[in-house]
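Removed: one protein chain of the complex. Kept in place: all other protein chains.
Should a chain be cited, it is by its letter among A, B and C, assigned in written order, with residues numbered from 1 in that chain.
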Amino acid sequence: MSVIQRVIDRMKPGEDIGLDHVGQKGRQRSINPDGSYNLERKTGRLFGNFFLFNWLITTSWTHYSIVLVSVYLLSNIGFGSLYYLLGSENLYGIVGTSEFDKFMSCFFFSCQTFTTVGYGGLHPIGKVASSIAALEAFLGLMVFAVATGTLYGRFSRPKARLKYSSKVIIAPFKGKTSMQFIVANEMNTVYMEMEAKVNISWMEDEGNGKSVRRFQQVKLEIDKITMFPTSWTINHPIDEESALYGKTENDLQKMDIEIFVLLKGFDDTFSQTIYSRQSYTSEQFVWGAKFLRPFGVNSSGKLEMDLTKVGEYEKADIVHLV
Amino acid sequence: MSVIQRVIDRMKPGEDIGLDHVGQKGRQRSINPDGSYNLERKTGRLFGNFFLFNWLITTSWTHYSIVLVSVYLLSNIGFGSLYYLLGSENLYGIVGTSEFDKFMSCFFFSCQTFTTVGYGGLHPIGKVASSIAALEAFLGLMVFAVATGTLYGRFSRPKARLKYSSKVIIAPFKGKTSMQFIVANEMNTVYMEMEAKVNISWMEDEGNGKSVRRFQQVKLEIDKITMFPTSWTINHPIDEESALYGKTENDLQKMDIEIFVLLKGFDDTFSQTIYSRQSYTSEQFVWGAKFLRPFGVNSSGKLEMDLTKVGEYEKADIVHLV
Amino acid sequence: MSVIQRVIDRMKPGEDIGLDHVGQKGRQRSINPDGSYNLERKTGRLFGNFFLFNWLITTSWTHYSIVLVSVYLLSNIGFGSLYYLLGSENLYGIVGTSEFDKFMSCFFFSCQTFTTVGYGGLHPIGKVASSIAALEAFLGLMVFAVATGTLYGRFSRPKARLKYSSKVIIAPFKGKTSMQFIVANEMNTVYMEMEAKVNISWMEDEGNGKSVRRFQQVKLEIDKITMFPTSWTINHPIDEESALYGKTENDLQKMDIEIFVLLKGFDDTFSQTIYSRQSYTSEQFVWGAKFLRPFGVNSSGKLEMDLTKVGEYEKADIVHLV
Partner (left out) sequence: MSVIQRVIDRMKPGEDIGLDHVGQKGRQRSINPDGSYNLERKTGRLFGNFFLFNWLITTSWTHYSIVLVSVYLLSNIGFGSLYYLLGSENLYGIVGTSEFDKFMSCFFFSCQTFTTVGYGGLHPIGKVASSIAALEAFLGLMVFAVATGTLYGRFSRPKARLKYSSKVIIAPFKGKTSMQFIVANEMNTVYMEMEAKVNISWMEDEGNGKSVRRFQQVKLEIDKITMFPTSWTINHPIDEESALYGKTENDLQKMDIEIFVLLKGFDDTFSQTIYSRQSYTSEQFVWGAKFLRPFGVNSSGKLEMDLTKVGEYEKADIVHLV
């Protein structure tokens, strides 16, 4: 029975990583460096898979601010226009003789209503203007309710600020060889009960000119740590069962390797389970190297971690290649 | 020992799906297509099992908006009436000579107080009107506090937007037969660590003219996937232990089959565990078909999923019927 | 080896229910009917184990409303007094000649500032009054921020509305005897993946005039259900390993039995794990009875559950007493 067969057998009826669709040549990488999925979705609907709140929570601060300011401006331009069209006899306090000045008075009255600041220097006269103002003040409060909720949502959503080494190294390890990368905690939060899952995928020749993508969840020296305050060198000892066993640097390029990393932990500042995804491709492999420790004890005896040093390595001989 | 007996034995002392009450003929389906439970609850209390917040969170946007607007209107009609009944000497700025105009002034004053816009063109005179206004402004703020909370609750509650195939197919699979349906992720969110549980329920003749409903949790080829970015074909290989083993299309109709699907996963945008429920009945079975893949790699090498194609199938011969 | 010894062995090094302190005679029941713990805590600190937010979230609506209204009233009495003491020349719009009327004007100005309604009919004159008003408006907004947060906290906190039968019955079950109680879901929410843990505690004579409290986690016929839409009869078959094996109704009284029930599930409306605690004492036992089913299929084929019938039972012979 081949190693691959054993690997496949080991995966049944167990767990799949939901990635069998990446089994085609010439594809782009599956997971972007920022952890998002490199995928396009066609929905056949006008707004597709757009969900307002999810977008407001996950978009950049720049986009979010533009949306907030636009809603404020457009609402006031809209309501301002309504008051203006009603005629200046419906608002007390309109100043200016030009039409633009009158419109601006209406616009500012709208702002004062929407934000409920309501100085009163401008105020509605008559039932129609008063009704519109009553509606606008209500809508204004609703908009600020949504802003409050989305701001909280943005702030409180799970954040796993982890710094991954830019390279995967093939390193000497206890007289054998292992594949390693390093990940560091960038937050002051101590993540609890971290778990790592690492999958290797590669193209395999099926003999008839066709090749097929294979997957293997690899064994890790340590796949769980109770606390994650600093950094973690994730270490896959390359033993006989590993898909990397006996391979050369050259083989790796041909195999079109992609490494999928999934980390899971618990952020007890916010009582949230956090996930972090990463992928490495063949070009990110370094043969014969050793990561430098990014932390040490400083002169006052306090532990110190230097995040800028996470992923730094030095050359090392691999003692045992097969 | 019959297969059924073995199945029942296997379920003890294990897990039950909480559905033994569906064991009667002529019943409607247990789970509605939207995932809700087809059940009526009698409580013997006036408001029954009505819990305000749960309702405000789970009701449709239409109902929610109607409630919000109604609370606003009714509060202002109520407080407006109070000010009106007090007499117009208690409000500065009342205009109009007809009683209706005076009431409307009171109504608008109420709106300006409830939203705390308080222009001041209208303001209370005297201790009684001022006291009522002080109360109304307080209540208004409380109502907007509830609106803020319920809007956030509505937006942030767990959403599993999954698209299920409308059919369950009986398909060829590795030289044997399997039951399959497909489910796709409609969100940009990548759900993590999805698990599937599928139960079959059917009516069984007990011999004495009575029949009883039986349940079986069926084996799945893959019952867990680590990441769920695109779609998942859930596959029950029909082996000797399956309640479907050796059955014909006709048998299934007689057995009054219902398939219960429960999916569980983790939405790491909101750090929430999500569940999705679905049921299929005999009429949704298609014999001898194969699902088409709803995704592929497009010309630029990027993975693309077409949600409109989820559940599309083509005819296929079942190689092995028993 | 006695049954008890085996039971105790089975519990080691496993799980304890955190209740060994209830091992004294003459004690009150450990868990109140509302699921709270019957315990007094002495802290040696002035405010003891009082945490403001926890209290605001968990107290009754009556207490919560009283606190809110009191904060509003007392703040305005306080700030109103400050404005009054400053002198009426610091507020524009003070009316009335009596000192009480002047104070009331100050009080209403305070209300209008605290709620930010700010009509302006009353407004501050001079730097001192303006400064106090600027502070008050800021504090008012902070108070309403806390109100918004606590209202949301109250509404969104996990609620397991379960109705327990008022009795535990000793019932015939598959030709043997079992201990049963019933629990029903009062919400429209379908709780997912419910688990039950039932512990029996009893006093045992140690022979030397002393007696000691023992605990046993009992075996349940079904201890997990996947979905909990309606009701669940929790069933402990009294076999040789059970502490109740061979006991009579009279024995139970002497043993000072208390049954501890812990249910755990998942409310997927709010993505929250919910727990429910209950305890039963000897007086709540009924010998020889059978629970009636609280649900059925109505004339239109729809499942119907009657919550008022949960816990109703009829007399039944126990076939097998030992």
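By definition in this document, contacts are C-beta pairs under 8 Å (C-beta built on N, C-alpha and C of every residue); 3 or more make two chains touch, one makes a residue touch a chain.
Remember, predicted model here, so these are calculated numbers, not experimental data.
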(request) With the full complex in mind, choose from A:Met192, A:Val212 or A:Leu292 the residue touching the hidden chain. (result) A:Met192
(request) Over the whole complex, note the residues of chain A touching the chain we left out. (result) 68-69, 72, 76, 95, 101, 104, 108, 111-112, 115-121, 144, 147-148, 151-152, 155-156, 159, 161, 186-190, 192, 194, 219-230, 232, 266, 268-271, 293, 295-298, 300-308
(message) Suppose we count only contacts with the excluded chain; which residues of chain B make the list?
(response) 116, 118-120, 148
(message) In the complete complex, the non-displayed chain touches which residues of chain C?
(response) 12-19, 21-22, 24, 26-28, 30, 37-44, 49, 51-54, 57-58, 92, 112-113, 116-120, 122-125, 127, 130-131, 133-134, 137-138, 140-142, 145-146, 148-150, 152-153, 157-158, 197, 199, 262, 264, 270, 272-275, 277
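Going forward, only the chains that are shown with their structure count from here on.
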(message) On C-alpha atoms alone, could you tell me the rotation angle mapping chain A onto chain B? Nearest 5 degrees is fine.
(response) 90
(request) Please work out the Cα centroid separation of chain A and chain C, and write it as a whole number of Å. (result) 38
(message) Can you list every residue of chain C that touches 2 or more other chains, as numbers and ranges?
(response) 116, 118-120, 148
